[in-house]
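Presented below is the structure to which this report refers.
Showing chain A:
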Amino acid sequence: MILAERKPIADILSHLGDARRVLLVGCHGCVTVCSAGGQKEVDLLVDVLQLARKAQGQAIEIGKMTLERQCDVEFLSEMLEQAKQFDVILSLACGAGVQLVAERAGSLRVLPALNTTAIGVSEQKGQWGERCQACGDCKLPLTGGICPVTRCSKSLLNGPCGGSSKGLCEIGNGTPCGWQLIIDRLEVTGCLDQYETILEPADWSSARDGGPRKLVREDLK
Partner candidate 1 sequence: MSSSNLQAVLQAGKFAVTAEAGPPRGVRPEIMRDKARILKGWVDACNVTDNQTSVVRMCSLAACKILQDEGLETVMQMVCRDRNRIAAQSDILGAAALGIANLLCLSGDHQVFGDHPQAKNVFDIDSIQLLQIATRMRDEAKFAGGKAVDGAPNLFIGASANPFADPFRIQVPRLAKKVAAGAQFIQTQSIFNLEKFKEWMQGVRDRGLHEKTAILAGITPIKSLKMAEYMAANVAGMDVPEAILERIRGVDKKEQKQEGIKIAVETVQQLREIEGVRGIHIMAIEWEEAVPEIVQQAGLVQ
Partner candidate 2 sequence: MNSVNIAKLKEIVGAENVRDNKADLYVYGSDASVHEAMPQAIVRPQNTEQVQELMRYANSEKIPVIPRGSGSGMCGQVVPVMGGIILDMKGMNRILEINTPDGYCRVQPGVVDNDLNAALKPHGVFYPPTPASGVVATIGGEIANNASGTRAVKYGAARDAVLAMKVVLANGDCVSLGSNTRVASSGYPLERLMVGSEGTLGVIVEATLRFVPIPKLRCLGIAKFNTLAEAGDAISEIMGSGCQPSMLELIDKIAIVAANKAEKLGLPEVEAILLFEADGMAKETIDPEIEKFQAICEKHNGFGLEFSYDEKERARIFAGRAKLFPSLSKYDERLASTSLADDMAVPFSKMAETAKKIHEVAQRHGLVMTAYGHCGAGCMHTKILMDTDKDFQWEAARQAVAEIYDYVRSVGGTTSAEHGIGLSKAAAFKAEKATTLELMRGIKKVFDPNNILNPGKLMDGPDDWVEATRLRYQVSKAG
């Protein structure tokens, strides 16, 4: 899923400036699964904004909706209609959703309430971790199913570097060494011999470096 977490309230308030009528829009998609932008989080943010404005002695009028998803135009139309009576839309969607709304919100300012961080998985209660950088040329077949681009802090294709110690990466905060995970996987799947083949420099043109990607399926047009 796409991982995201709420921006610090102080930032949201400063971005809102003195906008009086704010429409909060949640999303039932990934941001609900990682407890960042679902209905509960919208309701909570409504209360926090009201309290904040009350503390600052400024009025605020808040509308709230939670859409099925904000990354499909069809789900936006009704909300955009209602948004006309507001000064600004504060979207709790991931970065993609916020932008699709912004592209269609005409003169209305659209602000993100979340920081989108990664494509990832839920690792345990209250903890999610990044798994994929969307490089467009999946390396997993070569590394036992563990991604060197994402899980290694230096995206080494021929790791580990000299800083790997006791299974952890040199950058600390408990980050596991990507290549330790890869080597363990290769070993357990009986493919450790693959380790000594040198992986050629990657072709990054399919990744973000090649410019914003577009996925076109002629067969579905």
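Here is the rule we go by: contacts are C-beta pairs under 8 Å (C-beta built on N, C-alpha and C of every residue); 3 or more make two chains touch, one makes a residue touch a chain; residues count from 1.
Basis for inclusion: all candidates are chains of the complex that A comes from, given by their letters.
Just so it is clear, the structure is predicted and the values come from calculations on it, not from any experiment.
**Q** Quick one: in this complex, who touches chain A among 1 or 2?
**A** Selected candidate: 1.
**Q** For the complex, which residues does chain A have touching candidate 1?
**A** 153-172, 177, 180, 183-184, 195-196, 198-201, 204
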